[in-house]
Structure formats: C-alpha cells, structure tokens
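Missing here: one protein chain of the complex. Every other protein chain is in place.
Chain lettering (A, B and C) follows the sequence in which the chains are written, and residue indices restart at 1 in each chain.
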Amino acid sequence: MAGLIDIFAQGLEMLLVVGLAPLLVGWVRKVKAHVFRRRGPSLLQPYRDLLRLFSKDALLAENASWISRTAPYVVFAAVWVAAALIPTFAAGLVFHWAADLIAIVGLFGLARFALAVAGMDVGTSFGGIGSSREMLLASLAEPAMLMVVFTISLFAGSSQLASIVDFVLAGGIGIRPSLGLALVAVAIVAIAENARIPVDNPATHLELTMVHEAMVFEYSGRHLAMIEAAAAVKLLAWLSLIAAIFLPFGMAPGPHSGFGAMAVGLLAWLAKLAVLATLLGLFEASIAKMRVFRVPEFLGGAFALGVLATVLLFVSRGL
Amino acid sequence: MSDLLLIAVLLVPAVAALSLAFVRDYRTGATLNVTAALLAFAASVALLLGDRPPAGELLIVDDLNTTFVVLNTLVGFTTSVFSASYIGHELDSGRLTPVLLRFYHAMYQVMLGSMSLALLANNLGLLWVGVEVATLTTVVMVGIYRTEPALEAAWKYFILGSVGIALAFFGTVLVYLAAQEVLGEGLPALAWNRVLEVAPRLDPRLLDLAFVFLLVGYGTKAGLVPFHAWLPDAHAEGPTPISAVLSGLLLNVALYALLRFKFLLAGNPEAFAPGPLMILLGLGSLWFSALMLYRRRDIKRFFAYSSIEHMGIASFAFGVAGPLANFAGLLHMAMHSLTKSAIFMAVGHVAQARGTQKIADLGGLVRTHPMLAVGLGAGMVAIAGLPPFGVFTSEFLVLNSAFAAVPSLAIPLAIGLLVALGALLLRFVQILFGEPSAQGEPVQAAVWPLVLHLGLVLIAGVVLPDPLVRWFQHVAALLG
Amino acid sequence: MSALAIELVVAAVQGTVGLLAAASRPGRGWAFFVYGATAVASAIGFLTVLVFLSSGSPPAAVVLPLGLPWIGAHLRLDPLAAWFLLVLHLGSAAASLFALGYDAEPPRPRAVLPAYAGFLAAMNVVPLAADAFSFLFAWEAMSLFSFLLVLVHHEEGENRRAAYVYLLMAGFGSVCLLLAFGLLAGRDGSYAFADMVQHRLAPWAAAAVFLLAVLGAGSKAGLFPLHVWLPLAHPAAPSHVSALMSGVMTKLAVYSFVRIVFDLVGPSPWWWSVPLLVVAAATAVMGVLYALMQHDLKRLLAYHTVENIGIIFLGLGLALAFRASGLALGAAIALTAALLHVLNHMLFKSLLFLSAGAVLQATGERDMEHLGGLVHRMPATALAFLLGSMAISALPPLNGFVSEWLTFQAILVSPALPQPLLHYLVPVAGALLALAAALAAACFVKAFGVTFLGRARSSAVADAREVDRFQLAAMFGLVALCVFVGIVPAGAIGLLRGVTQTLAEGAVLGEGWLTGWLSLAPAGALRSSYNGLVVLSFVLFSAGASAWSVHRFASARLVRGPIWDCGYPDPSPATQYTAASFAQPIRRVFGSVVFRAREQVDMPPPGDPTPARLVVRLVDPAWNWLFEPLAARVAEVTERLNRMQFLTIRRYLVLVFLALVALLVVIALWQV
Partner (left out) sequence: MSGIDIELARLMATLMLVVSFMLLYQDRLAGLINAYALQSGLLALAVAAQAHAQEAPHLYVTALLALVVKGLAIPLALHRIVLRLGVHREIEKVIGVGTTMLFGLAVTMLAVLVVLPVTETAAALTREDLGFALAIVLLGLLTMISRRNAVSQVIGFMSLENGLILAATGARGMPLVVEVSVAFSILIAFIVVGIFLFRIRERFDSVDVHALDRFRGELP
C-alpha cells in the first residue's frame, strides 16, 4: 500500500510537471502581453502549438543522422526526469534519493549537450552558432549554479533537495544575506538556462542574436514539439527549484503525509509558480535583449554573487 | 703463480709492443695486437680469480685495482678488436699508412701496458711513471693523422699534459717527504700500502699540500674542469679507437691515481678533507661540460665533453665520501668506462660509414644504418643515465648518497645532470632519427665488442654481480 | 599462485614478448602475436587484481635478488597498487585489442612492437615496486619506451621535438622523485618503502618531499605548467599508444604522488593542500581552455588529459586537507573521488583516443577542420566517441559524472575544516571544477560535432570505412565499462575500500555508504545520494515512453528534404561551423586573457575577389613565461661558455695556474 502511494505520488508529479508546463509558458506570455497592453494569445495557446506540431510529419534534412532523431527524446527525457526529481508539492518522493541538486544540474547538462550536438548534425552555420553560444553560456552558468548549490548545501548540510527543504522548513536558515545573494544568482542562472530575455529571446529568429532557436532550426513536427515541450518543462522545473529552495512553505513533507497536506502543497506550489512566472514576465517585459558578448558579464555577475554568498556564509556563521 | 700472472699482465704488452714495431703487415699486426690484448685480459682475469700475490715494494694487487685492471684489459682487448676493423677503412681511405700502423700498434700496446702498470703500481713513483707514459703515448697517437687539427690537438695535449705531469710529480715528492719522516729513506716511503699504514702519523700539512698538486696534476689527466682543455680536441682529432681508450681507460686511471692519494688523506685525521675540493671540481666539470654539450657540432668532441661530465660525477661522488658515495663513484667509473668506449666504437663506425663527424650531417641513422643506430642509441641511452643500464644505478646512488650527506648538494648535481640529459637527448633525436641527409656506405663493423660492453652495462643495471659489489664496498669503506 | 606472483609473471611475459619482438624482424604475424599476448596477459592481470581487491586480501611482498644487491628489488602488492594495476590492465587490454585490429597495416611493427611490450612491462612494475631503486628503474623505463613510441613516426620534425621535450620533462620528473626518495630514505639510504614509512621526517624535509613529489609526479601527470610535453607527445604516438599514455601512464604518475604523499611521508600539515588545490584547479581550467583552442583531434584529447589530471589532483588536495584535520570521512570521500576518477578517466580517455585512432586510420586525418560527417561512414565509431564525450563531460548517468559528483560531495564536507583559508579556497576550486566540466562539455560538442556531424569537409572522409571488429570490440568494451561504472559505481568504489582504509586515517566509509539499490550516499543518508542506475532507468523510461507515445498517438512519418538553413542552403561544406568558429565565443571570453588571443581580420574591399582572412594569434603562457625564457637563458649561457672551447693554450694554462693558486690559497686559509 505504502509503495503504491509512493508510486502514485511520484507519477502524479511527473504528469503534473508535463501537463502544467505549457500552461506556465502561456501564463508568462499573457503577463507580458498585459504589460504591453495587448490581449495576447490564450493561456492554452502553447498546448495548441504543441498539438499542431505533433500532428505534422517530421521533416529532416537529407544528411541528418540518427542523432537528430534521438536527441529530442533525450532532451525531453533528461529535463523531465530532472523536473520529476525536484520537490514540487511534496518533498521526499520515492525516487528523491536517486539524485541530488548536483545531479539535477547534471541532467540539465545532459539535455543541453544532446541539443547542442543535434544542432551540429546537419552541418549548417546556424546550428553551429547556436551550439557554440549555448555551450559558452552553459559554461558560465554552470559554475555560478554550483556556487549557489554550495551556498545552499553548506547551509543545509546536504545537497539533497529534500533535506534542504526540510531544513528550510524547520526554520534552520532564517533570513541571511547569503541567501539573498544566492537567490539573485540562481535567478540569473535560471534566466540564462531557459533562454529568456535578456540572455536570449525565445521569440526571435534574428540570426545574430539567437542562441537556442538557432540550434533547433532544422527541426520540425514532432521533434520540434518535443524540444518545445522540453523547454517548457525546463522552465517549470527551474521555477519549482527556486520555489523549493527559497519558498518551500506549504510543501507536504512526503507522500505519506495525508491527502490534506498534499492538497495544500499542490495549491501552494501552483500559487508559487504563478507568482514567479508573473515576476518573470514582468522582468522580461521591462528589459531589452543583451548583445551576446555582454552575456558573459551578466553571468559572471551571477558567479560573483555565488562566491560572495559562500564567503558571507562563512562570515555570518563565524566559522 | 699469481706473481707470474702479475708479471704477465705487464710483460705481455711490453713484449707485444716490441714485436709489433717489427711487424710489417698491418693485418698480422692487428691480429697480434688483438692476441696480446686478449692474453693480457686472460692474465688479469686469472689474477682476479686466483690468489692475490703479496704486495711488493713496486707492485700491489688489491680489491681496488684488480677490477680496474680487468676492466682495463677487457676494454683494451675489445677496443683492439674494434681497432682491427676500424683501421682497415682508414688504410683504404689513405688516412693511415702501413708504417704508421706499425707505430700505432706498438704504441697501443705500450699504452695498455703503462696503464696496467699504473694500476698495479704500489710504488707511487711507478704509478706516476705509468700515467705519464700512457699520456705521452696517447699524445703521439692523437697526432697520428698528421692533419693540422690533429697535430694541434696533440700539441695542446702535450703541453697541458706536461704541466700536469710536472705538478703531479711535485705532489708525489711531497708525499714522499711526508712518508720519509716515518718510514725512512728509500722505496718503502713511496710504497703505497706502507704509507697507508702509517698515514695517521704523517705530517698532515705536507699531505694537504701534496694533494693540491696531485689534484691539479692527475686532475688534468682525468679531464676535470678547468684542466680539461686538451681532452675534447684529443678525442675529436685522434683515431677513434684511441678516443675509446682515452675516455674509457686513461681518464679512469688518472682518477684512480687520485683515489690512491685520497686513501692517504682519509687515513690521516688531521689532514685537510679533500672532499669539498673534489666536489667543487666535480660539480664544475659537470656543469661546464653539460652546458658545453649543447654547442658541439662534432660528434666525437660531443662525447668527449660527456666524458668530462662523467668524470665530474665520479669526482663528486668521491668528494661526498662515505661508503655509499664511494661505492657509487667506483661503479660510475666502471660503467662509464664500458659505456663510453662502446659509444666511441659505434661513433667510429658511424663516422666511417657516413664519412663525417659533423652531427648535423649524421641525421637519420636508423634509416641508413639500423644496427649501428641501435648500438649508438643504446649507448647514448646508457650514458644519459637511463635504465636499464648500469649508469642509471650509479647515478642513482651518487645522487642519493649526496642527498644523504648534504641535501643541498644534490640539487646542483641534479640540475647539472638534467642539463646534460637535455643535450644528450637533443643529439640522440637528431642523430638517430629524421630523414637522412645522405645515405652513406655500408661498413664492416665489428659489432660484438659493442654488444659485449653494453651487455655488461645492462647486466650491471639489472643486477649487480655480488663479488663486484663486495670488492667495491670494501674499497669504499677504506676510502672513508 | 599468489596475486603478486601472477602480476610479476604478467610483467615478465610482456617483457619477454617485447624482447622476442626486438630480436626478430617483426611483421604482421608478429604484430598479431605481440598484441594478442599482451592482451591476454593484461586480461589475466586484470582478473587477478580484481579478485585481490574484492576479496580484501592482505598485502603481499617479495624481494627479488635484482637491482642493488644490498637491498634487492622489493615488490609489493597492496590495495593501492592493485587499484592502479587494475586501471593499467584494463587500459592495456583495450589498447592491445584495438591494435589487433590494425589488419591491413600495423604501424611500423619493427619500431612499435618491442617498445610497446616493454612499455607495458615497465608500467606493470611501477605500482609493484616497493623500493626507490626499482620504482625509478621501472619509471624511467616506462618513459624511455614511450619516448621510443613517440618517435615511431620520426620523419616529422614535430614528433622529434615532441619526443625530445617529453623525455627531458620526464627526466626532470624522475630527478625530482629521486630527490624525494633521497630525503625519504634518510642518511642510511634505506630505499625500501617499508623503511621509509618508518622514518619520521622533519617538517621541512617532509615539505620538501611534498614539493618534489608535486613537481615529479606533476610533470609526468601533466600539471600546469609542467604539462607542455603532454599535448606534444601523446598525439605523436600511434593511437593505441596515445590511449595508454594518456589513459594509463599519467595515472601511474598519480600513483607515485599518492604513494609518496599519502603513504610514505605520513602525516601532513594542512597547508600542503593549498598549493595543490590551486595548481589542480588551474590545471583543470587551463587544460580545457587549451583543448578548446585545438583543432587537432588527438591533441585536443591530450589537453583534456591535462584537465582531468587537474580534477584528480583536486580530489587529492581535498583528501590531504581533510586528512590533516583528522576528518577521516572527508578524506575517504575525496580520495575515493580522485581514485575513481583515475579509473574513469582511463576508461573514457582510452575510448576517445581509440576512436580518434579509428578516425585517423580510416581517414588519415587528425585535423578536425578536414573531417566532418563521419557519423554516416563510421556509425559505430561515432557512437563510441559520443558516449566517451558524454562521459568526459561529466554528464549523468555515465561514469565521469560519478567521480565529479563525489568530488563535489567532498567539497561539501569542507565547512568542517578548521582553516578559514580552505573555507574560501575549496568552494572556489569547486566552482572552477564546474567551469572545467562545463567547458569540457562545450569542447566535446565541438569535437564530436565537427568530426562526426555535418558534411564531409574533405575527400578523405568520403572514402572512410568503419574499422574492424577488434577495434570496435575494444571501443565498445570501454563504452560498456563507462556505463557500468556510471550506473553501478558502488562496484568500483567497493574495490577502493582497502585503499581508503590504509591511506585516509583508517576511515572505512560508513555502512550507510552504499545504501539500498546501490546508490551512493557517502556522508550518510541524510546528506546526499546519487543512484546512476535509477537515473539511467528513469531517463530511458521517460525517453522510451515519450517516444512511444509520440509515435503511437501523433505522427510517426519522417520526410527527408534538403537542408533548410534559414532559407540559405549553401552546398559547400566549407560554410559549416568549424572547430575554430565553434570555439570563437569562448576564445573571446577566456582566451583574450589567458592566451592573449588576438584576432586580425583582413577584409578585401568590395569587388576584390581575394578571400578574406581571419588570423588568430594565441600565446601559450606556459611556453611564453616559463620554458622559452629558460631555454633562452641556457642558450645564452652556453653561447658565452662556448668561448672556452676556443682559447689558446696559454689561456688554458692561465686557468690551470689560477686554479692551482686558488687551491693553495684555500689550503693556506684552511691551515690558518
């Protein structure tokens, strides 16, 4: 019985993550449209886009190899698994111990690697430009993220998200300057990782500025749909991650904490997502896209904040 | 019996030298030369294995010199074999004439005999005579090609050698003076074993003074910097068998002579400790020659500097003193002697095959002469102090003993070794590999002396024969 | 027969095979014999140490009457040695198997075969040697044989230079190790390791040993800036030898470091970890940055060896720090991370070098700018290279991730250290490690993408054929191991138990260390855990489920069309992104500082048909700031000294006279 609940909770989370991701994307777009005083597309437009793509035949270049065909699934799977391992409405789900925060970062890395490789498959200059820039951004974002991971893990004594959640919920941290710095850093990293403005613009097709879109240029149909879906899930995962670390309030401590706690956790999670997505939309609407070579400085700032967070941690701890 | 052997070791070369002077045909001469060298070698081996004759006033056989005598006669023998195949080519190319060869063979035996005499001498005067006769004969041999550079080299060798001779003699006189106080007049006061017995009672100041002169005198022969000047040219301009013998034997004999005197100083507690001086000269030689190696364009001169380097290492080891360091020094002398003579044999053939001694023109040897390349390559690897050859063992011991005694000393030594290694490797790669600039001609090479030498060095590198170790250890303990 | 005896026999067999090959005139048949024999011997050796490690057998020692008679050749098999032998045998088995597949034309058998077998034998002895003499003997022999292997294609001047630089640096390393052993042995010259352990060195001496070990092992392993020989020499050798040099030989350097610093020296102060961490982090980042600037496939891989050596030494540095403060658990985690990475790096680096060798064999090209599109011609090799790339980029669920994950876990233990300096240093080193890993991923996207993907850039690729079954077997054997260690790391880590027990203050990683389902939880279950198997199954399940459902419920048709490329399909393969263009953003961000990269564009005026040119100039800091000035100084000194060769006799006599006078003065002063 207990095992069944475990599996159920985990399965529910996985389904929710996939199911809600397009909605989240739609929400962000809606927020931005509102800011621009437009009506904007329906909240459900991302679902429609995906369905349309799924129903079309996939068109691949003549010289595309099996890499192009498998990469979308690998990308999607890696992101999905990462998202599934992040506590959303309940911490300590059945497979939570399979991967800690570092492994989750690693899974995102796997997805990125697969996509970047796929971008090189056909041999176009756009694919190359996208992969090259993506890997540059990642190489800057990853250390910054790791510094955040260090800060948080050093606080919580663990890099396991469930333990971090427990720790924060137990009031182990309080409000610390390092935590604020880490939050800013992780936000920057999240923006970069999800190819949002000002680092990248998911809506652009202007050659010189695009990163993510350039990689997926040659994709169409179901492959493109998988990649789009993966991007949506990734956004959701990152927002959930921020929520889990910095705002774990209301989260159910585990799958066995009863239906009520689960329901509360679910509602809290949805609320947190809505807030964060709104913030993201507002932020995106209020800022312009950066030049590509300004981005390293932006991410370098995140890294510096991460380092600062770690250093301040030791100061305030008095170790 | 053992007395007879002792005499035989000395007499065989003497007789051979006399008879060789009268042999017209160079082939017969070469054969006779090889035979005599073999006989001397056999006698010395028998001497090594049999009972030791008691030390006389003039001659002595002990742990120190038996191994060196065997080594000397062995290298003398193998080099004579090499020489036999070498001179054929020289005769063909007109660099030597049959008359000169008669002279050459006779001198070769005189040289071997005098070196054996120096090694076996108990009388310090006799030791001096042996070294000097060997020097003078090699002077003549170096100039045998009678080319301008050869004569110049011989002349330089002659002049610097003569000064060395003179200073060594002065040192010997001083030792006699010191010994005569205790032992009385006449032969006993020059007999090394007698002097050693009374060494603690000798006037330490006289010994100090003597050692300075002996160091400069015999150091000149051993090629220690700054007394080395004759050595590179003599090696480069003379016939290659002579270079082999010079590097392999004469340098050793000179250092051996120095060791004999070092015994005396070690036996006298008040005497100046010669260690620092030898370390200084050794390090100087090592550093200097290591740096000089980089600029050498002539392959024989290159290896001549390498000989200076190794004499420096040996001298350094003896300077460090202590059983381990002395052992290392003795081993290094033996290993260097075998290796360097092997290298010169290979170099001799290579130079004949390619018709040049210029390093720049020798490239790509593995392509043109694979066998010679392997021989020369193995020799260079060995002399560079890389395993599995015996020089590795001795350099390992030298470095470690230095470290054990004065750690700070090991560092300049190590750097010097590295600098030398750099030069050796540079030439190793340059000579053996790459596209050959010229094909060269095939040569009739006597390969087995080379193989024998390197084989011995290899064996010593893998497992040192126990008796050798015991002899050396005994001597090393005495050396203090 | 004991494990030690079997190991010795294996070494002896390899040596004998080499001798036989040297004595004969080896051709194809000999190649088959030599590689077959070494492969079988390595396999036997591997099984032996595997049994030895998993059964937790006690160390075995033997003294052979070789070498210096009064000490003999001490040989000892303990868990540490066994671990490195395990790595060695796996690597050599793969390399030999690969070499068996040189069916058409084994590269220069006369030059390669004896040296190859000798190289293996020497490497085999290095971990077994238990006295300074035998160790250095084997060590130098290892250098020497690999030097000869680097010289196999000696007609190219570049290779000769590589070999020269290599052996010179190796000589430097050996001298440093020799001096370290000299200090350890003490005055009585007790060279046996067993005696050295007994010695308690003075602090300065211990520190000197440590520094010498860093220099000695570091120069052989390729720590920045002593790495310069590595990217020259490793690519120059035949590919299976490159795999061994990068995968195994550098690991033996790590072994020597661990042996000296963790075992022989004994307790160490905490500050030792500081220089080590700094150098290691610099090595990791510099290695990968160098690699990014390369377009020679094998040289790129060689630079990645430098990077990974940095990662390994980072782990070792952490272990030192923990051990000095008595944090046994942290030390055990860090040491395990480093030693596991030793295995992992051997696996994926050998794999990558072998695949690069396959490419080289098929196309004759090492320059990525001339390759491209090989995934179509050599699909299996491409798959192997891809998996190797993922492993080296530390992507889960492959093995590279496991060891980096462990390193990060060790970093997370660092707050327990009492030294404030380390509190700051360790996380920064960790961030640099993350930077290196991310850059490595970028580099391998480049390497794989430019080499295997896209369209062929030269005719060499068009005629490429997939390599034969031996070579594929070698590669996929390594792939299997990469995956296996990635998903069941506990198996490999369990073998390391004996090592950490002896070297990390006796810490046996807690029983919670390997919790249910073979997941890793080094510091107790509450801390952090990782389970590669679950992650892999999870990913596979998700990918499979999504693929299945997409194909089932949505479109399953695939239409092929021309390349779209934003509407500008250019048929010329030259318009593809090249290795240089891929690296351009990174070069601009990092290279402008580190390599003082300068780009110069010559753009002809409009109407001028001459091609535009982009010239990139890089300055190698190691050469520019360290080695070239050194070489110049030596050249200057030799130039000056060389006048001594051309003096007149009189001047030489002046020297003699001055020396004599000086000696007399010394005597006079001495007597006063």
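Following the convention adopted for this analysis, a residue touches a chain if its C-beta (ideal position, glycine included) is under 8 Å from a C-beta of that chain, and two chains touch if they have at least 3 such contacts.
Predicted model only: the values in this text are computed from it and were never measured.
Taking every chain of the complex into account, the absent chain touches B, C. In the complete assembly, the contact with the undisplayed chain comes from C:Leu660, out of C:Ala94, C:Met378 or C:Leu660.
Contact with the chain not shown here comes from a single listed residue; of C:Ser24, C:Gln419, C:Thr575 or C:Gln645, that residue is C:Gln645. Within the complete assembly, residues 123, 125-126, 129, 132, 136, 148-149, 151-153, 155-156, 158-159, 162-163, 165-167, 169-170, 173-174, 176-177, 180-181, 184-187, 189-190, 203, 205-206, 209, 233, 297-298 of chain B touch the chain that is not shown.
Hidden from this view is one chain, which touches chain C at 645-651, 653-654, 656-657, 660-661, 664-665, 667-668, 671.
Note that in this section only the chains that are shown with their structure count from here on.
Judged by the touch criterion defined above, the protein chains link up one after another in an open path, with no loop closing it.
Centrality annotation: C (chain centre taken as mean Cα position, compared with the mean over all protein Cα atoms).
Between the Cα centres of chain A and chain C there is a gap of 35 Å.
Once the centre of each chain is set as its mean CA position, chain B and chain C turn out to be 43 Å apart. If you check the complex, the residues on chain A that touch chain C are 54-67, 69, 73-74, 76-78, 80-81, 84, 95, 97-100, 102-103, 106-107, 109-110, 112-113, 116-117, 119-129, 131-133, 135-136, 138-147, 149-150, 153-154, 157-160, 163, 205, 207, 217-218, 221-222, 225-226, 292-293, 296, 303, 306-307, 310-311, 314, 317, 319. Only residues 65-70, 132-133, 136-138, 140-141, 143-144, 151, 154-155, 157, 160, 163-164, 167-168, 171-172, 175, 178-179, 181-183, 185-189, 191, 208, 634-635, 637-639, 641-642, 644-645, 647, 649, 652-653, 655-656, 658-660, 663-664, 666-667, 670-671 of chain C touch chain B when the two sit together in their complex. On chain B, the positions that touch chain C within their shared complex are 155-156, 159-160, 163-164, 167, 205, 208-209, 212-213, 215-216, 220, 226-227, 229-230, 232, 272, 277, 288, 291-292, 294-295, 324, 366, 381, 386-388, 392-393, 396-397, 399-405, 407, 410-411, 414, 417-419, 421-422, 425-426, 429-430, 433-435, 461-464, 466, 469.
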